[in-house]
Structures are given as structure tokens and as C-alpha cells.
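The structure under discussion is supplied below as C-alpha cells; questions concerning it will follow.
Apart from one protein chain that is not included, each protein chain of the complex appears where it belongs.
Chains: A and B, in written order; residue numbering restarts at 1 for each.
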Amino acid sequence: MAYSTEPSFLNEEGGIMGVSDCSVFPAVFQDVSLMVIFGFAYFLAFLHRYGFSSIGFNLLLAALGVQWAVIVDGFLFHFSAGKIRINLQSILTAIMSITAVLISTGAILGKANLMQLIWMAMIEVTVFTVNRWLAVNLLQIESHVSVMHVHLFGAYFGLMVSWTLYHSSLSRKAEKERSRPISDMFAVLGTLFLWVFWPSFNSVLIPEEDKKWTAVYNTYFVMATSTIAAFSFSMATSKNGKLSMAHIQNATLAGGVALAFSASNIQQPWIAMVLGLAAGTISVLGMAYLQKHLDPALQIHDTCGVLYTFGLPSLLGGIIHVILILTNHSKIVQILNADLVSIYFLGLILSCKLWKTPPVTKYFDDQVYWEFPHLAVGF
Amino acid sequence: MAYSTEPSFLNEEGGIMGVSDCSVFPAVFQDVSLMVIFGFAYFLAFLHRYGFSSIGFNLLLAALGVQWAVIVDGFLFHFSAGKIRINLQSILTAIMSITAVLISTGAILGKANLMQLIWMAMIEVTVFTVNRWLAVNLLQIESHVSVMHVHLFGAYFGLMVSWTLYHSSLSRKAEKERSRPISDMFAVLGTLFLWVFWPSFNSVLIPEEDKKWTAVYNTYFVMATSTIAAFSFSMATSKNGKLSMAHIQNATLAGGVALAFSASNIQQPWIAMVLGLAAGTISVLGMAYLQKHLDPALQIHDTCGVLYTFGLPSLLGGIIHVILILTNHSKIVQILNADLVSIYFLGLILSCKLWKTPPVTKYFDDQVYWEFPHLAVGF
Partner (left out) sequence: MAYSTEPSFLNEEGGIMGVSDCSVFPAVFQDVSLMVIFGFAYFLAFLHRYGFSSIGFNLLLAALGVQWAVIVDGFLFHFSAGKIRINLQSILTAIMSITAVLISTGAILGKANLMQLIWMAMIEVTVFTVNRWLAVNLLQIESHVSVMHVHLFGAYFGLMVSWTLYHSSLSRKAEKERSRPISDMFAVLGTLFLWVFWPSFNSVLIPEEDKKWTAVYNTYFVMATSTIAAFSFSMATSKNGKLSMAHIQNATLAGGVALAFSASNIQQPWIAMVLGLAAGTISVLGMAYLQKHLDPALQIHDTCGVLYTFGLPSLLGGIIHVILILTNHSKIVQILNADLVSIYFLGLILSCKLWKTPPVTKYFDDQVYWEFPHLAVGF
């Protein structure tokens, strides 16, 4: 195990990074690291009695998992002359692989002990990396695309583990399983950081400079529209036209998840924007209508709703990716353009509550716009 | 609407970005995005019952507004052959234009409903972009300077809207309109992020590499001195020599606002430092003495004090910018140098409270140094 002698990482094996200018990467390295160490930690800290564990265990799993991922990735992709060569690409891939573990953790948050989480992390990283090796070497999938099924893998792996830990008493939501306004304020901190740095996540491993930028722009637009869908449908699905913080925390990220596979292939911003609307919509509708019925039926208990933030949107993204490869883009664009406009308007019209001016006594008060299942308002 | 085919953005129209090395930009793109999505959100989250709305609405307005700004900016600046070309410059300009909306939101925080905010955002972005187009094409102002009146525009646009929403009962400060220690802890989080990334904001659109760095250095120094002014005058203006968290949250940023126009033109750090002291001082004095009398007189109610954080400092910055263009720098510097030293010492001498050592029973206690209008101390 040694550091690669090349200053940057023009790797021969996977061909991921053909970029000669390494100067772009230090910042992006930190962006992705910040998402994993900080973003996911606070994103998961919404349970009012489980904040320390959400943040602390996230840090430990990331620290352990990255080392393990570097070793497994090194043996499969960067092994030569009896040594693993470590370079920026292998560390970046390791950090991104860990995302799978952190997503899975969301599904079993609060139910598994630390040792179970550590075992899950080790196994999950190994399986994910072997999967990537198969994809690159047998299916000839580009290496950077192979990393991008991390959301899909993490979500369904977590749900599977959640299924093994299922206990019937979990179907009644415990008081400890709720958030409070103050813990939501911490959780939304994580959401916003994930939101801002998602363009880095979707673009960092793409070798060509212009494709990298296309991925950045597309991700930015897809995040923007999934945010709009999250707000519109969160209001539309509630009884009294109020917003749910849980929807906002989760569905605003669905666009970035859905775009992961095709971030650099989409040449028309409209396509990214429609994908974001669809992903945000699916995510909110899933949380609002599906979760209540699906979870007991499948005997799973998904604490953080990873199926709706990561599972369904990445499934959608995969399907769209295949469609985009198989068909002519420009036709789809025209059809989707019409959809786009109508969905936008639908959302805004449905949210009629928005139009009512609050009385002066209701100024400076979240209760006008937000649902508070936890009773306590303010902090 | 399509992505520009050039890898970077050597644009012919506005001439903003003549930089051939694009590697500097991804990080700065994220810096500005972080300020808009995260920094402003938490900066506005100081009301203890309005945290969700401050953060959530900020995210929605940014997501909607950036798309609208790209379209409006595209039609005016980047329209050719029936298509809008999207590049890094246009997205960056869009993100920065949104700052105007977020500043305006501060003035009417808690009083307007979401639909009113959305309409305001649409109209404000349109007017701001048309203004920029007129400035660039009729007044021959450099494009990157034209974006920099965003603080000025945002503050006075917000105050105008606040005037239309005025209601006499607002002159009595409602309990819900106060902060609590815990909501201040979240708000100061936003302040610190805005503080750290302000050098990126003031420099990102400047095309020449050396001027860009000058802008970064100047902004750093201007932030540092406006922070010192904020602390000194916050203590000087309170009855008992204590600090006010509201002053610190707002006035520490006044320097960056005031420098916006002339960030790359100032060659002597001293000038930036004096400007920062002046901006911080004006901001605190305005909040301490002017707000109580001016707001009812003008029939405005400025929830976040944007007049004093953004309005007056950017007015000062505009005046200084004109003076610097018209006069000989070196003479001013010598005069200001003397002022600088005296203002520094004035602030420190006035803050005599600082010199008293707290008794051991007052160790570990904010109450020695900070005013708590909200009664509750600690969290």
C-alpha cells in the first residue's frame, strides 16, 4: 500500500481520470468529504433523542468505511507488483462508496447497534466494490457511471437489512421516533449542504472537462426543480395546505439522486428540469401515501424514508437513463416541455393556501405554513 | 435553451469572463451557491418561531429565482439564433441576482405569504436584470460591476415592499418578533458563512486574475475591520457596555457590502480597512439610534434591519466608489490613516466595560458581556 508517484492521477487501469490539470480537484475532494462527514450526519439527525448517535456513528462509519473501501478498491482496481497504489481517484471513489452505507444507515437508524452498523458497512462496501468491478470489467460500463448506482444500492441494501430487523411494534410510531422543531433545524442544515454540494458529487469523477461542467449545470437545475416539486406537492398532499418539514428535507434532494446516471449526457436543461420535477413529486407522493401502507405490508420499517429519497428517485433515474440512450432526445423534449408547464401550474394552483394573506396576529409564525406533528412550535 | 458548447466561458457578448483557465471556478461557484442557499437561510432564521419559514422559503425562492434569472438574463444577454446559451457566467450571475430577492425578503420577513414572496421574486429579478442590461448597454458600465449593486437594489426594493405592507400595530414589537438564544445561535451560523465566503462573492465575476485577487484581499480586510467596528460600537451604544447579538449578526457584514463596487480598484489595504470601519459603524449606529425613529416615520417595518446591513453600507460604498474614481487616492489615504487610528482607539476606550475582570462566579456566563432582551440565557 503506497501512494502513487504520479502527481495527479492519470490511471491506466480504469481510465477514469484523463485530466491533466489536477488543480480542479482539491476543492471538489473537500466538497465530497464535507457531504459525507457533515452533510449526511446532520441530515440523519432529525430524531430528537438520537442526534449524538446519528452524527457520531456517521463519522465512525465514514472513517472506518473509507479505509476499508480504499483497500478493497485497491485490490480490485489498483493492484500491481504486490502493492496497492493510492491516488486521488481511489480515495474519492472510496468516499463516494461510503455514501451507500450512510444511506442504508438511514433505513435502520435507531434500531441497530454500533457493531451491527460496522459489520453492515464492511459487507456493504465489499459487495458494492465487487459489483463495480463486475460492471466495469464484464459489462464495460464506464467507471464513473458505475459509482453512480451508489444511491440505488444503498437504499435497497438498507431496506433489506431493515427487513431482517423488523419488529411488529415498530408499526406504531414511538414518541422517540419523532422530530422536534429544534432537531429539524439541525437536520435541514444537513439537507442544505447536501443540496449545495450535489453538483460536485455528480460531476467529480467525470474525466472530460466539458462533460463535467454539463453535469454541474444539470445537477443544479435538477435540484432546483425537485425543490419546487417538493414544496408544491407537500402542500397539495396535506389536509390543510401546509408544508411538512420531512417532505422538504427529503424530496428536495430527490432530483440529484435521479440525475446521477445521466448527469453528463443530458444536453438540454429542460430534460434535467423535468426529471427533477418528476423525482421530487414521486418522493413526496411516496412519503405521503405509500409509506403508511407499503412499510407494514413489506415488513420493513424505514426510519428516514430512504426508499422515497433515494430508492424510487434512483430507480426513476435509471429508467430515464436507459430511455435517453435508446431514443431520440429531441422528440422527448417537446413532449416533456408541455408536461413541465402543466405540472408547474398544477402545483401552484393546488397550493391555494398560499394565496391567503395571514392576519397580523399570525405574522412571524411558522404555524401558518408548516405542519407541526410534534406539537411544540418554535425553539 | 441549450448549454454553451465551449468548455469554459469566453463570452463574446458581455466580455465578463476572458479567463482561459476555468479551473478556478468550480469551487467559487459552490461558494456563492452556499451563500445563497445556506448562508442567507440561516442568517434570516433569527426569529424563534419562524425558523422553518425563513429557511424553507429562502430555498424555494432561490430555486425558483435562479431559473427565472437564467431565462431573463439569457434573453437579454445570451440570445442568439433563437436559443439561450447557458454557461457558467449566466448561472453565476443568476445566483448572485437572487441575493437581491433574499435581502428584500429580510425586510418583510414574517409578514408576507409565500405567494407574495414568489411574485416579488419574479418581479424583482426581472427589474434587476433589465437594470443591468441598461447599465451595461447604455451607461457602458462593466458587466461585473453592474451585478454589484445587488445589495443596494435588494435593500431598497425590500423596504418599498415593506412600506406597502405596513400596519400600525407593527410598531409595537410582538413577542414572536424576538429572537431567543438558540435561534440566534442558528442565525450567527448563517452570518459566519456569509462572512467567510464574501471574498468569493466580491471577486467571482472579475475577469482579470490579478484584480480578482486584489478583490479577495480587500474584502477580507474590509470584513475584518467592519467586525471590529461592530464590536466596538455595539458596546459603546448599549447602556451598560454589553454587546448585542443583533448588531454582531448584521454589522460584521456591512464592510463586504460597502466594498462591493470598488473591490478590485482599491490598491491600498488601508482604504479597504477604513471603509470597513465606517460601514460597520454606520450599521451599528443606524440600528441603535435610527431604526426606532425612522421606521414609524417612514411607515416601514424592517424585520431584519436590511436598511442598516445592506442599505446604508451600500450607499456609502457607492459614494466612496465615485470619490475614488474622481480623486487622487494617495492623498485620501494619508488623511484616512489618521482617522483609522483614532477611530480604533475611540472604540476601545469607549468600551471601558471590557477592562473589568469578571468575578469567579461570573465565569462561563454570557450575561457578563451580552444583552439578553429575551430574558432566557443559555440553551
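As a convention for this text, a contact is a pair of C-beta atoms (placed from the backbone, for glycine too) under 8 Å apart; a residue touches a chain by one contact, two chains touch by 3 or more.
Keep in mind that this is a model prediction, so the values were computed, not measured.
Screening A:F186, A:F201 or A:F231 against the full complex identifies A:F186 as the residue touching the chain left out.
Touching the chain that is not shown, out of A:A63, A:M160 or A:I325: A:A63 (per the contact rule at the top).
Within the complete assembly, residues 21, 23-24, 27-28, 31, 181-182, 184-185, 188-189, 192-193, 195-197, 199-200, 209-210, 213-214, 216-217, 220-221, 223-225, 227-228, 231, 243, 245, 248, 252, 267-270, 273, 354-358, 360, 363-370, 377-379 of subunit B touch the chain that is not shown.
For subunit A, the residues in touch with the chain missing from this view are 1-3, 5, 7-8, 22-24, 26-27, 29-30, 33-34, 37-38, 41-42, 45, 47-53, 55-56, 59-60, 62-64, 66-67, 86, 88, 91, 109-111, 113-116, 118, 167, 169-170, 174, 176-177, 180, 182-183, 186, 189, 303.
Operating definition for what follows: only the chains that are shown with their structure count from here on.
Taking each chain's centre as the average of its CA atoms, subunit A and subunit B sit 31 Å apart.
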